[in-house]
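Submitted below is the structure of interest, expressed as structure tokens.
With one protein chain removed, the remaining protein chains of the complex are shown where they sit.
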Amino acid sequence: MSVVFDAVMLLLLIATAITVARARDLVAAVVKFGLYSLVLCLVWQHRGAPDVAITEAAVGAGVTSVLFLLTIAKTARSERG
Amino acid sequence: MIGGVLLEIVAVGLVVVGVAFLLAGTIGLVRFPDVYTRAHAASKCDSAGAGSVLLGLALHDGFAFGDLKLVLLAILVVVSGPTTAHALARAAMRSGRRAWTRDERGPA
Amino acid sequence: MTLLGLDLDYVACIVLFCVGLYMLVAKSNLIKKVLGLNVMETAVFAFIVTSGMIDGGQEPIVVAGSAPPYTSPIPHAMVLTGIVVAVSVTAVALALIAQIHAHYGTIEVDELKELP
Partner (left out) sequence: MRTFALALVLVVAATMVIGIAGLPPHGDPDGPVHTHVGARYLEQGVAETGLRNLVTAVLLVYRGFDTFLEVVVIFTALVAVLALPSATRQPPPPRGEGAAASRREADDAVPVSPVVFLVVRLLAPFIAVFALASLYRGHVTPGGGFQSAAIIGAMMIALGLVFGREHAARLVPHGAKAWLQALGPLVFAAVAFVGWRLTGAFLGFPADEAAYALREAMVVVLEVAIAVGGAVILAQLFMALDAPS
């Protein structure tokens, strides 16, 4: 059971990372990065690291995404080329 | 004894109903044509589904003090899910995204 | 889980690291580069946390009702400080990107190279 959970979570992690890399729209890329952080947070909770998981949920998915979105609002929304 | 069995039935029933709601919500999220209908499916079904799964888990094996956490989580999900959907739909509206209609055959 | 003698959890971390590295090198947009840097950082954190885990291990909090084996607390402490440093690095990079956009009007590296 635990093995299946681990495998599914790791595959989801890799898939979300690749969608972050492929997204042309920067806002979409940041939202996908937030999703990636949340999945990572689940993996860490599952591996006996709750302290790290709490911090990653608040910082990786919350603070970092907001900082990215603020910068995108000031610059260009979509990636050229 | 009978009470325990009843509680178990209620708990499992809640979990099953919740999973059904979650499944419906996910199908809606994938199949619906535009952002408004998708937000509708995701917010309603996911708050109902996650809420009743959490309540079912709280009742499973009897109700202990620690299960209050699950009830709090259920309240949080029920409050925050629709709010998020509302904010998303409002942002889509303000950025000029038009709703899907039958004549157009799908969103632009 | 192992495959061909390779630990699949470590392999997953390597794949994540390589995705981040590819974004950092191949993408021309500075924001995409910083996102790639973040993916690389989290891959390293995942590697460190994975190295400290133990089969059937509990979180390293010794209270009534918990019993050994515990996961190693050292990687957790390292990663905890690492996450906070990572967000600081990201903030500095993003502030610099906003400055670059204010001065040159673009955040694409190939266009910045063309500038006189």
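First chain written, first letter: the chains are A, B and C, and each begins at residue 1.
Operating definition for what follows: a contact is a pair of C-beta atoms (placed from the backbone, for glycine too) under 8 Å apart; a residue touches a chain by one contact, two chains touch by 3 or more.
These figures come from a predicted structure and were not determined experimentally.
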Partners of the unshown chain among those that are drawn: A, B, C
Residue ranges of subunit A at the interface with the undisplayed chain: 50-51, 53-55, 58-59, 62-63, 66-67, 70-71, 74
Positions on subunit B contacted by the hidden chain, ascending: 76, 79-80, 83, 86-87, 90, 94
Interface residues of subunit C (partner: the chain not displayed): 2, 5-7, 9-11, 14-15, 17-18, 21-22, 25-26, 28, 50-55, 57, 59-63, 68-70, 72-78, 80-81, 83-85, 87-89, 91-92, 94-96, 98-99, 102
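Simple rule for what comes next: only the chains that are shown with their structure count from here on.
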Chain ID, smallest distance between chain and overall C-alpha centroids: A
Inter-chain centre distance, subunit A versus subunit C - centres from mean C-alpha coordinates, in Å: 10
Centroid spacing, where centroids are CA-atom means, of subunit A and subunit B in whole angstrom: 22
Inter-chain centre distance, subunit B versus subunit C - centres from mean C-alpha coordinates, in Å: 31
Footprint of subunit C on subunit A - complex, ascending: 3, 6-7, 10, 13-14, 17-18, 20-21, 26, 29-30, 33, 36-37, 40, 43-44, 47-52, 55-56, 59-60, 63-64, 67-68, 70-72, 74-76, 79-81
Parts of subunit C lying in touch with subunit A, wherever the complex brings them together: 1, 8-9, 12, 15-16, 19-20, 22-23, 27-29, 31-32, 34-36, 38-39, 42, 45-46, 49-50, 52-54, 57-60, 70-71, 75-76, 79-80, 83-84, 86-87, 90-91, 94-95, 97-98, 101-102, 106-108, 110-111
